[in-house]
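Here the complex is missing a single protein chain, while all its other protein chains stay put.
We just call them A, B and C in the order they show up, numbering each chain from 1.
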Amino acid sequence: MSADPGIWVAAILTLAIFSFLYRENPVFRFAEHLLVGVSAGYYLVQYFFSAVYRKLYVPVFDNHEYILIMGGVLGAMMFARLWRKYEWVSRYPIAFYVAAWAGYVIPSYVQVRILQQAESTMFNPMALPPAEAISNFIIFLGVVTTLSYFYFSAERKGPLKISSHVGVIFIMIGFGATFGYNVMGRISLLIGRFQFLLTDWLGIVQ
Amino acid sequence: MKRQGPVVVAFIIGMLMLIQFFTPNPFFLRLYNLFLDWKQVVLGCTLILGTWSLIRYHTRRIGRRQQNWQYSYVTLIGLAFMVLAALIWKTEGGPYRWMFQNIQVPMQATMFSLLAFYVASASYRAFRARTFAATLLLIAGALVMLGRVPVGALIGGNIGGHEVTVSTIADWILNVPNLAAKRGIMIGVGLGMTATAIKIILGIETTYLGKSD
Amino acid sequence: MAFYDRMMQIDRRIIYLCMTLAVAIPLIVPIGMPVQVSDEARGFYDHIEDLEAGDIVLFSFDYEGDVMAELNPMSIAALRHLFRQGVRVVSVTMYAGGTGIAQDILEETAAEYGKEYGIDYVFLGYNPDWSGTILRLGESFKATYPADQFGKSTREIPLMQDVETYDDIALLVSIAGSALSEYWAIWAGGRYGVTVVSGNTAIQAILIYPYYNAGQIPGFLGGLKGAAEYERLVDIPGLGIKGMDAQSVAHLLMLSFIVIGNVGYFLSRRHERKLKEE
Partner (left out) sequence: MRSMKAVTSRPAAMYVPLSLLLFLIAFVLLCAQDVPASPARVRAADTPDDWGTCLRLTWSQAGPADQIETYEVWRYDGAAPALTIPTVAADSVDMLLKSLGWAVVDTVKITDTTFTDTGLDAGSDYTYIVAASFGATKLPSEPTVPVSPSKQYLRGATVNVLVAVAVFMALVVLLVEWARRGAKLFIRRIAGLEAVEEAVGRATEMGRPILYVPGLDPMDEVATVAAIDILGQVAKKAGEYETRLVCPNRDPIVMAVAQQVVRESYASVGKPHLYQDENVFYVTYSQFGYAAAVAAYMVRERPATNFFIGKFYAESLVLAETGNATGAIQIAGTDSDAQLPFFISACDYTLIGEELYAGAVYLSRRPLLLGALKAQDYAKIIILVAMVLGIIIPMLSPEFFETYRSLFG
């Protein structure tokens, strides 16, 4: 059994969280509130200090890159929302924050999520062994019908009805597969916690 | 100033970032890096607003003696302790790091590991051959689940000269129908995301600025 | 309540209890199940195996404490493999919570192979904003990370003299609990032409398949099974192989519950049909 108080604290809190599976109870409630408080403090320190110190204080005061003051100005503008009358001021940093990334993602998503995915769906059936050609054709069929499932401009009637039904078949198989595949990952997390309890804390398993 | 200003800002900033992708001009790259730095500072500052909101939420609960108000002290003390610990003993070691490693990390990991239980109860409920669609979900799920553990490679046999096991079927499901569905969804989502981003830049979408229509 | 109704409505807590036992017992009493290697894991292995001594690999710890159980076995096995090959490792993390994990694993594996900090490996630490970091590394490593995790200037670290941009990187390994390996592939791979292989949590791994098939990520390890397969390939048994027994038993347990639920469902349907006929 471990003699490290840190391990003991961690083990007790681990059990406290597990107790939620049985029912919500005071021990869990304590652990949950502690987790919220400690993690909120942790991230405040990590992000506030890393951002304001590294991206504002150091560049401006040590490196004299005065343009970075603008970040501080935008950040300060967010505080305007504490007074309802000046809340509109905070819309500027929000507009900046959202639009900067929106502009950036447009070409990236078009390239990676649309064009390249369409490209990988195309294939030359003559150049492939039959088994692979069939698999590729199934992929093609699945992509086309799944995409047709998301066609909003018409009622699902006639050919669209058939193709979106086929699309649902693919979607359901895909979801089943994702579900099944994820089971493994979820269980390994639990294995990790048990390894901690059994090895690090109790020392039963080596 | 109040209404149109932010929309104009969104247009200019968004367009600059859009152009950035297409040109090797270093000015745009510098701009991009600058914007990222500004964004970090905005997030850092807003975290103070967020934390303020958390503090107010809990002080109100205590003030009004709402149900379970005593626990709000735990949150507030935990928060205050972390901030003070960082200020007094710095973040590389000391109590700040100890709290992170022995309180935050194990609880987060345990919360995450609850998924092993939830995934079991959810699959027990959802994987039932009620409808055609649910049956497909069930079959694909069960095959992949079996195929991804060592047992799966042992179940199967030789069909037409090919070694077919649950593992190979599972791999085929992952690589063919699953891939097709994922890709179809991905293209659709890509279009939706791109359209939304275009709407933001062009000022067609403004709800995020808190404007109702 | 009829028996088949009971089969369909097992209390959640009974499922939870069985799950606890299914994971705990095999850990205490191991069974030793065989591991079969997938093509994805072989791709990951081959890309590392093809490296030459002296090559430089960028190794990114893209995860935090919550997925340690799944990803630490991969990081450890991959670093052992890299160090065994005599490859030099430049390491980073894209998560604030990843620094402690990265530091521990690097120190532990480097010590096993007698590697020296600053010459054989270096840890640059965490830089907020992963997307910016990924792109900026393409312009300059030293400008993105003026100092390493321990505050030492990167200009003074011998290993960093050979690293200016992605052009100097022979392979990028991202061990990720999120979409980060996809982003590495999209930006570092797509824009700067670095080969990216990844180790992923099982949930993330399923999203890697489109990238794997399109050749954007030519090899990856999926979940604990991926780690076990890889441990098999490098022939260094570790946490992955140890956990596979518990994994197998837990899967069988879940399948049994699903079977019970379905049998109950069919019995109840048959019963309903009988009632109708009567």
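The definition used in the following text is that contacts are C-beta pairs under 8 Å (C-beta built on N, C-alpha and C of every residue); 3 or more make two chains touch, one makes a residue touch a chain.
Since we're looking at a predicted model, the values are computed, not measured.
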* Asked: Since one chain is left out of the picture, which of the remaining chains does it touch in the full complex?
  -> A, B, C
* Among A:15, A:58, A:144 or A:166, choose the residue that contacts the chain missing from this document, as touch is defined above. => A:144
* To do: Tell me where the left-out chain touches chain A, residue by residue.
  => 17, 20, 24, 28-29, 32, 35-36, 38-40, 42-44, 47, 78, 81, 87, 90, 94, 97-98, 100-102, 105-107, 110-111, 114-116, 118-119, 121-127, 137, 140, 143-144, 147-148, 150-156, 171, 175-176, 178-179, 182
* Asked: Where does chain B touch the missing chain, residue by residue?
  -> 18, 21-26, 39, 42-43, 46-47, 49-51, 53-54, 56-57, 60, 67-68, 104, 107-109, 111-112, 114-115, 118-119, 121-123, 125-126, 137, 182, 185-189, 191-200, 202, 204-205, 207-213
* Extract the touching residues of chain C with respect to the undisplayed chain. => 12, 66, 167, 178, 201, 203-204, 206-207
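The rule is simple: only the chains that are shown with their structure count from here on.
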* Asked: By mean C-alpha coordinates, which chain is most distant from chain B?
  -> C
* Which pairing of chains accounts for the highest number of C-beta contacts? -> A-B
* For chain B and chain C, what's the span in angstrom between their mean Cα positions? -> 17
* Where in chain A do residues touch two or more other chains at once? -> 21, 43, 46-47, 50-51, 55, 108, 112, 117, 120, 177-178, 181-184, 186-187, 189-190, 192-193
* What are the residue numbers in chain B that touch two or more other chains? -> 32, 36-37, 39-40, 100-101, 104-106, 108-109, 111-113, 116-117, 119, 123, 127, 138, 142, 145, 148-149, 174-175, 178-179, 182-183, 186
* Note which residues of chain A are touching chain C in the complex, please. => 21-22, 43, 46-47, 50-51, 54-55, 108, 111-112, 116-117, 119-120, 177-178, 181-195, 198, 204-205
* Structure fact -> Residue set of chain C touching chain B in the complex reads 8, 10, 12, 15-16, 19, 23, 33-36, 38, 64-69, 97, 100, 128-129, 131-132, 135-136, 139, 202, 206-207, 209-210, 213, 223, 225, 244, 247-248, 250-255, 257-258, 260-262, 265-266
* Which residues, counting only chain C, touch chain A once they are in their complex? -> 13, 16, 19, 23-24, 27-28, 66-70, 96, 128, 186, 190, 201-203, 205-206, 210, 213-214, 216, 222-225, 239, 243, 246-247, 250-251, 254
